[in-house]
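Taking it in order: structure first as structure tokens, then the write-up.
Of the protein chains in this complex, one is absent; all others appear in place.
For reference, chains read A and B in written order, and residue numbers begin at 1 within each chain.
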Amino acid sequence: MTLLLQGLGLGILTGGLYALLASGLSLYFGVMRVVMVAHPAFLFLAAYLTYTLHTALGIDPLLTIPLTVPVFFVLGVLVQRLLLARLAADQVQMMSVLLTFGLALTIEGLLGTIYTGSYKSVTVGYDTKSLTIGAVSLPYDKIIAFGVAGLTLAVLFGVLVKSRFGQALRATIQHREAARLVGIRTDRVTGYGFGVGLATAAVGGGVLALITPFFPASHWAWIGKLMAIIVVGGLGSVVGAALAAVLLGVVEGMVLVTVDATWATLMFYVFLFLTLLLRPQGFFGGRLAHRF
Amino acid sequence: MRTVSKLLLLAGTAGALAYPWLVPNYYLVYAGVLTVMYAAMATSWNILGGFTGYVSLGHSAFFGLGAYGTGLLITRAGMPWVLALLVSAVLVTVAAAVIGVAAVRVRGASFVIVSIALVSVMNLLVQGWRSLTGGATGLQVPAPFELSRGQTHMVFFYLFLALLGLVLLTWWFISRSRFGGGLKAIREDEDKAEMLGVPTAAFKVVAFAVSALFVALAGGLYAVWFRSLDPIFVFSIVSGVYMVLMSLLGGVRHLFGPLLGALIIAPAGEYFLIALGESQIHLTATGVLLVLVVLFMPEGIVPRLVGRPKGASIREDTAEQRLQEVKG
């Protein structure tokens, strides 16, 4: 029982990070029907940047986030405008997967060349202690990660729901033609959508560097997990992705403490295949109109 | 077939058969085996990808299953290697058909996700199931022949070449059958094909399974040839990407497209490995190449070589444009 509670706690904490990253993927899919396979590669790029900033300049991993976010926003806009926007409209779905796959390999290769293939990790004073509630002990770094991810998600939601930019973005997602007719410059908005999406990877990378060691090929494991999350949540639904992220985070945490790591990861795929068999449109997503 | 194409085909076949005797050292024979293996795999991939337009990034799962199946049947069940190879390929094909029933229910991006998931699952299972597979340390397969390393490369060059020939024949046979016509129609407009009486689900599953069969055979041959199986390499998503990249680069609509792509990429990969050592930069090279092909040459090289078929160009504007004119 204690074990399960421990799993639950850890699962929720990890789920927060999953939710943040999955929301980025949902944004890409929303604005352009693109499955961005390179998202986790950018996540690890951010983690390595955090590592460099931390080891070279001694900046706290969390304080690197304000530095990486604008860079990644611009990168995201560039990736969309310079690469994805050039794909023929009738082939965007397939070709974008291959294109972003190419980006992922490019990044992995560069990271491997620059940083070598061995594990890197960031250690700061607060990341080895734990908060103990009853029999459950939760590491502070994971609590901080959850807090940062949750805060970013809250800001993201606020922007999407309240701001003019958010409205334009949602309009573009829901009905591109109609958005264009009311004067929204949908191509520009799509680019910004990618910028925001990639910014979530920047935040995620800073947090990730804090909580876990990483090496260049680590992003493959994340691709599968994040893909499973957005499919279970319903492709393109930000809320659905967030809910599925927490759900799968919890399932992973529970299986991790009761069985082993292999089965914990396999659960993502079990849920992925079950969703595709039972409810291909996702469990929390629903139709395009109910995106947010 | 025109005389020119016939001569080219003949020359190509002769060149391939003579290759191991023409090169100065065994390393180049080894590189030739790798190239022919990738050509066979890419062409098999193209049985699904080229005809139906379902892009699978996970075909290395079948390569890995074929390899481990063959390796395990030899080491654990004591089968002779030829039998192990065939039994393993049949088992993988059956498994692929079952997986295919679920996988081809989803289209487009979801299918790609499923295919990626497939490799990841296999990788996890093989690494997790240590008692059977040797886990992360890998599986050792006994030598099939009492030959030197170099002579073994020679033998496997011809074995892989035979496989390549078989796959090419199969692709060609399907492309001119009514079954192949149905698969191409699925690529163009799946619902429409179904409405014309094409049992699309069954067709896709069969294409998926046949495609997996030959990739599994390649995997099995690899196991006997290389004799040391490492789950990280055998179930590598990168080798799955190679199949896609080679096919795209050559041209997915053409019989020899994937072969041509393999002839370019596999030697290039080997060259990078020698020139740059064990560095990870070859991944970047592959990635950049993939991006460039997708952006600038999604139709591949073959259409550029062959040129546009005459008489095709009647009107240049699309149906949609014309519809707009009529309605507008």
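A few notes on this one:
In the analysis below, contacts are C-beta pairs under 8 Å (C-beta built on N, C-alpha and C of every residue); 3 or more make two chains touch, one makes a residue touch a chain.
The definition used in the following text is that contacts and distances are computed from a predicted model.
According to its UniProt record, the chain left out of view corresponds to "ABC-type branched-subunit amino acid transport system ATPase component" among "Phosphate ABC transporter ATP-binding protein", "ABC-type branched-subunit amino acid transport system ATPase component", "Formate hydrogenlyase" or "Outer membrane biosynthesis protein TonB". Among the residues B:L22, B:A143, B:L169 or B:L196, only B:L196 touches the chain that is left out of the figure.
Contact with the undisplayed chain is limited, among B:Y26, B:W129 or B:F179, to B:F179. On the side of chain B, the interface with the absent chain consists of residues 173, 176-182, 184-185, 188-189, 191-202, 311-316, 318-319, 322-323, 326-327, using the contact rule stated above.
We adopt the following convention: only the chains that are shown with their structure count from here on.
Taking each chain's centre as the average of its CA atoms, chain A and chain B sit 31 Å apart. The residues of chain B lying in touch with chain A in their complex are 53, 55, 57, 102, 105-106, 108-110, 112-114, 116-117, 120-121, 124-125, 127-128, 237-238, 241, 244, 248, 279-291, 294-295, 298. Against chain B, the residues of chain A that register as touching in their complex are 29, 33-35, 37, 83, 86-88, 91, 93-95, 97-99, 101-113, 117, 216, 220-221, 223-224, 227-228, 231, 235, 260, 262-263, 265-266, 269, 272-273, 276-277, 280.
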